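After the structure tokens below, expect a handful of questions from me.
Let's look at chain A:
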Amino acid sequence: MEFIAQHPVLVASLVKIVILLVILMTILAYLSWFERKIIAHIQSRWGPYYVGAHGLLQPLADGIKFLFKEDLTPPASDKLLYILAPFLALTLAMTTLALIPFGPATVSIFGHETHLVVANVDIGLLFLFAITSLGVYGVALAGWSSNSKYSLLGGLRSSAQMISYEVSLTLSVVGVLLLAGTFNFNELVTSQQGYYFHFIPRWRIGPQFVGFLCYFTAAIAETNRAPFDLPEGEQELVGGFHTEYSSFKFAMFFMAEYANMVTVSCLATILFLGGWLSPFPERWTFMQYLPVVSLLALAVYLAYDTAVNMRGLARFQLAVVTVLAGGLGLLCLLPAVMPVIQGPFWFTFKMGLLLFFYVWTRSTLPRLRYDQLMSFGWKLLLPVSLMNLAVTALWIVYPLLVKRG
Partner candidate 1 sequence: MSLLFVLFFVFASIAVIGAILLIVAREPIHSALSLIMVMVALAALYLLLGAPFIAAVQIIVYAGAIMVLFVFVIMLLNAGVEERTNWSKIAKFAGLPIGVFLLFELAHWLARSAIGKSIANGSEATNAAVSTRALSEMLFRKYLFPFEATSILILIAILGALVLAKRDE
Partner candidate 2 sequence: MSVVPISYYLVLSAILFGLGVIAFVFKHNIITIYMAIELMLNAVNLAFVAFARAYNQLDGLVFVFFVIVVAAAESAVGLAIILTIAQNRQSLNVERVNQLKF
């Protein structure tokens, strides 16, 4: 116990890391369920329905399947790189989430007051870009080390795509940086407080709408998602850089892709959508009950669904989920939890909205051919990002120029 007393920062950081990892793994698993359900409903079918009520145990079944598959290694492959590549991809994708603040409140862990962020770095945004630019190696090394034509081509194409769109990604963010004047995530969010006309929130998506569009498009291309997923589309290159991977390493690539999606959505939330700020004015203090109300409404709907539509084991499972949702809702009524839950609730809501856009785009738009993809990135997106940067810079400097004469 003296260790905890002597090193409060270290212990608090460890606790936060463990909590973040647990929440992140759950989100990654259920993101696949989320995606399959939404794609299915857009395509007028149901998606996973039988494995657990409403398919909620489907990620568990997928995980067990991946764990029990045969773990092949291609005989002529480079063993060290073959094993290293998925670990590298997953580790880098998960590390970026340590920099992101989820709320303004301070929580006390073992008596030490900390913010809801694992590492509050002063140049957080720059480090996040540094880590994402290292993410290219996971893909490139996976393609090379599998020692197969499809993998090499897919790996080369995929990594070329990633580095091309990384330039536009970084440039579309610089407009926000010019307006905010800081790299620190906390200050980037707090500089978006306040309201125009007392009810429109002062989020950066208003002044930087073009920047947001460029950023989101570059982000979809950077994470190798549809419509930019030619390098890993099944009809094109058999599987791209993860053709020769099986069982758990393949699952790691999947998780790395979802983790990249989550990271990019978190970043977009912080930079453009106001992070953990609520869209409703501060005077409406009754809005602090919104998390409670939404969770209880979810519990009521699930209870209705259990009573009316389900039979047998699914009924029992859905009843458990109903009780969980209701319990969480009532938990948020506690005075200790209520102010803390506001920030993460709005953050998760906005992040979920962006992830929904991701999945919506995937199921709606057709795939771009590789040369179309590269020409789009270099000939359209990069000039638009540069123009956005130039116009923002002019808009900031113009009053100073006019004042000087």
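Convention: contacts are C-beta pairs under 8 Å (C-beta built on N, C-alpha and C of every residue); 3 or more make two chains touch, one makes a residue touch a chain; residues count from 1.
If you want to know what made the cut, all candidates are chains of the complex that A comes from, given by their letters.
What you see is a predicted model, and the numbers here were worked out from it, not measured in a lab.
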For this session: Quickly now, which of 1 or 2 touches chain A in the complex? Give its number.
Result: 1
Exercise. Which chain A residues qualify as touching candidate 1 in the complex?
Worked result: 78, 80-81, 121-123, 126-127, 129-131, 133-134, 136-137, 140-141, 143-144, 152, 155-156, 159-160, 163, 183
